[in-house]
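This view holds just a subset of the chains, kept in their places.
A and B label the chains in the order they appear, each numbered from 1.
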Amino acid sequence: MKKEDIKKVILAYSGGLDTSIIIPWLKENYNNCEVVAVSADVGQESELDGLEEKAIATGASKLYILDLKDEFVEDYIYPCMKANAVYEGVYLLGTAFARPLIGQKLVEIALKEGADAICHGCTGKGNDQVRFELAIKAFAPDMPIIAPWREWDIKSRDEEIDYAESHNIPLKINRETNYSKDKNLWHLSHEGLDLEDPMNEPMYDKILEMGVTPEKAPDTPTYITLTFEKGIPVALNGEKLGGQAMVKKLNEIGGANGIGIIDMVENRLVGMKSRGVYETPGGTILYKAHELLETICLDKATQHYKQGVAQKFGELLYDGQWFTPLREALSAFVDKTSETVTGEVKLKLYKGNIIPAGMNSPYTLYSEQIASFGEDDSYDQNDSAGFINLYGLPIKVKAQMDAKTKK
Amino acid sequence: MKKEDIKKVILAYSGGLDTSIIIPWLKENYNNCEVVAVSADVGQESELDGLEEKAIATGASKLYILDLKDEFVEDYIYPCMKANAVYEGVYLLGTAFARPLIGQKLVEIALKEGADAICHGCTGKGNDQVRFELAIKAFAPDMPIIAPWREWDIKSRDEEIDYAESHNIPLKINRETNYSKDKNLWHLSHEGLDLEDPMNEPMYDKILEMGVTPEKAPDTPTYITLTFEKGIPVALNGEKLGGQAMVKKLNEIGGANGIGIIDMVENRLVGMKSRGVYETPGGTILYKAHELLETICLDKATQHYKQGVAQKFGELLYDGQWFTPLREALSAFVDKTSETVTGEVKLKLYKGNIIPAGMNSPYTLYSEQIASFGEDDSYDQNDSAGFINLYGLPIKVKAQMDAKTKK
């Protein structure tokens, strides 16, 4: 499609500086095209009041506000948590979770609206542009995508503000710089400024929003009990909670106890290393509880193999490969292994620590009788002599060969 | 070799109850054979004074005391830490580290002494019997191995004490039960008693010996700086430290700050799940610091592949497969990747938390200029459009095919 044929554009819209100036920019650069703004609520808690007026004031023809919070938790986060999907050992994928979901919804609206293109405000250096665009390609493979940051001449926040002011866009923003953030129900990320030098210790007191540092957490521990059914958390302290309520409640508890703060240098999909601070208080608790429960519900072979699956799953998600055959097949694997991941996990939360405090499952494969060093009926200690002889046979044969070849 | 031909036996000897009664038992059951006791000092801090008298009093002909602490750290622990080798995500392999080393030394002494067999006091339900015996097979493939716990009728601690008393073995032990422990320079493990039910929260105040709980740790954080060269820690707060001194010093600091306490259900090599509490204060710090440094010194592809290597390395070690071609080849891989893992890592230790506080390396692959969302010369944001189009091509083609087949 030629640029001049683009008459209607769907814009992923937050109401922040970036997406606010994109509206007039699109109209200026794409034949005064119609701009339909779409705001996805994944729990970022930005103000929705007055958002429609704002979008329209800056030139949008319409604003969709989509409440995606339940889908976000139940269709994206929980399937990943069941996989123990983590990126590079520590990152709980907060930003990555939201992108495929939003991308898919943008396509739905674009098709409904008969739009000619989809536009997003991601920069050209980050992962999110990839995640958005792969999701769009998965549902509208030929849909043109406009990424202003890769096109326009604006290179900094100051230039953005200049642009906004020159277009009479009323913004409650001053020129003071700020960390680059991404927030949703699951997490809050911080990048930029002093964090760009890995030598700098983060100024947590200025940064944190979802909770406090371990130092500021209470001196008394908090105990909680989580109940899982088939790998999914269903109750907290005996109270049934849906996904959204569960994450919110655990964010409160975890945040208050200084839990889930990560400072990492990660490898972005687009080739460079970057450094970020992540807050995922509730998520950290859920992942930990789930992993603990798996240690009694999964057999060793499954547990060990699943470690590789977890890594791959995390990489796929990070890389925006959610709507792909491989991710779907790995989910089938994970769903199968989760069938017996049912039970209760008690945790002690204390100043940044999540300490196991007891767990149980009707499907537990832990046998106190067999584990105990005392006598039992299921395990004949003499068997281990035979086991070792066969298990060690390759070592023995190798040693015999070594002895021969060294002569 | 027939049982009646065994005239001289090497015994892995600790001076504790188990190995003390093995001496008379061997003599009674193996033709009054000569028993040469060998005590390996891997930092377990058991009393060595009077050990020789004790061994001889119970029937041994001789006692070797081997100081293996330096070898233990430098030839076993450090190579594993370079690999980030961990078992089932959390266990830092403290017990597993020591076995191959001790097994190898037992063979050396057996060959020197012209012994007919090697004897150890491991039970028939644990991993250590396998680790010991595989190490023995690696150096003396045809050496008979005697494992009294798999042979005798003694089934409990009480029966052991009865046996000891009936053989006039003077033991400073009462019949009160106690956790089953394994201690060395790197760690202390606890199993048994109330821990055998995963529902029970560990009674840490009774259990811990190497440090305190996070609750009892100081209210003020401790900052430390570790210097690594090629993946090996060489200095603490600027002071050069050899392996043994490094681990000891970090055990003190880590233990004081409530660091490195693990409570886990693990899958033993011999087929069952077991539950243990591990203290590895210094080791936990070292592993964490090393992993952090790798995030800036290793490229993404190596980092991601190395996660699989770390898991395999941990499993091999846990399973007693130290003296094997695969472990050696994985070490060659790890040594190669470690060539640029040089630099400094600053950590903040606070009540169980290890918080990154800055790191740097002459080999850092982190580029502030490229990571920054501002302009730079190395990275053209337009490139990402092309990247996404090719990276997303399989998704696009799949979507086009889907559209066709759904018609």
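To be clear about the criterion, contacts are C-beta pairs under 8 Å (C-beta built on N, C-alpha and C of every residue); 3 or more make two chains touch, one makes a residue touch a chain.
Nothing here was measured: the structure is a model prediction, and the numbers come from that model.
Counting all copies of the one sequence in the full complex of this file gives 4, of which 2 are shown in place.
Please note the rule applied: only the chains that are shown with their structure count from here on.
Residues of subunit B touching subunit A in their complex: 88-89, 123-126, 129-130, 133-134, 137-142, 147, 149-150, 155-156, 180, 191-192, 196-201, 214-215, 221, 261, 263-267, 270, 272-275, 291, 295-296, 299-300, 303-304, 307-308, 311, 315, 321, 323-325, 346, 348, 350-353, 355-360, 364-368, 370-375, 379, 381-385, 387-388, 391-392, 394-400, 403.
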